[in-house]
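Presenting subunit A:
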Amino acid sequence: MKVDQVLNVLKAALGEGLAHTEVRVRRVGAKAPVELKEIWAEIDRDAIVPAVAALKALGPLHMSVISGQDAGERIELLYHIAVGYGTEGGEVMVTLRLAVPKDDARVPSICHLIPGAETTEREKIEFLGVEFVGIPDSRHVFLPDDLPVHPWRKDEPEMERFLRRMVEWEGKDG
Partner candidate 1 sequence: MAEAENTFRIPIGPIHPALKEPIRLSFQVEGERIVGVEIRTGFAHRGIEYMGMRRNLIQVLYLAERICGICSISHPIALTQAVEQAAGIEVPPRAQYIRVIISELERIHSHLLWAGVAAHELGFDTLLHLTWKVREKVLDILEELTGNRINYAIPIYGGVRRDIAPDQHPKVQDTIRYYRGLLDELLDTFLRDPSVEARTRGVGVLEPEEADALCAVGPTARASGLAKDVRQDRPYLAYGELGVKAITPRDWGLEPRGDVYDKIVVRLLEVGQSLDLIERALLEMPDGEITSFPKIPALLAHLKKAHGEGLGWHEAPRGEVIHYVRLEAGVEEPVVWKVKAPTYSNLMSWEPMFEGQEIADIPIIAASIDPCICCMDRVHMVRDGSEATMHKEELLRLSREKTRRITDHGSRITGLGGVR
Partner candidate 2 sequence: MSGVHLVWQAAAVMVGSGVVGLVYKGLDRKLAARMQARVGPPLRQPFLDLGKLLMKETVVPRDAVGWLFSAMPFLAAVASFTALLYLPWGPFPPILRGYGDAVLVLYLLAVPALAMALGGFASGSPLATVGGQREIVMLMSYEFPLAVALVGVVWRLRALEVGPAFSLATISANPLWTAVGPLGVFGLAILLGCLLVVTPAELSKIPFDIPEAETEIAGGLMVEYSGTYLALFYLADAVKTVAMAALVVTLFIPYGIAAPLGVKGVGGQVLDVAFFLVKVFVVMFAAVTTVRVAMARFKVDQVVRGFWLQITAAAVAGLVLLVLDKAVMG
């Protein structure tokens, strides 16, 4: 799998939906370092499904994880996807970045394309309060079902109080 090939496929599939792409180079190896390229792309929210579909058509696909950040007014999600495992050095790491406004934090789910993405999508629901449209199961994974806060949201006044109370009690144990 070549980086250009992946880029072209993404461009063809997304068109306008692909806001920005960047190829980052990583020097890998100790004695004779080689350059390893990875793709970082910014896409529209609705472009995530066609993007993943295009990558899936390209070769064996591995969904690593979705990471996310509360960036003030928006919530940013980064899909870390690797295309083309099975050959030596043949895998290309693609990071798709998309942002959703906080008052409308909805993203289409990619579970129908990659069933294995369910755990990580569910995790984003509980930690960032993002809604994934079309996810087969939206229960919490790691946090208790009745936890009122989304811990990675920075506008959660409840979280600070919650934490302070736990830390205070922690101190009284010894």
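In picking the candidates, the idea was that all candidates are chains of the complex that A comes from, given by their letters.
As a convention for this text, contacts are C-beta pairs under 8 Å (C-beta built on N, C-alpha and C of every residue); 3 or more make two chains touch, one makes a residue touch a chain; residues count from 1.
Here the structure is a predicted model, which means the values were calculated and not measured.
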item	value
Of the listed candidates 1 or 2, the one touching subunit A in this complex	1
Partner candidate 1, residues of subunit A touching it in the complex	24, 26-32, 34, 36, 38, 60, 62-65, 67-69, 78, 80, 82, 84-91, 93, 95, 114-120, 140-147, 151-152, 165-166, 169-170, 172-173
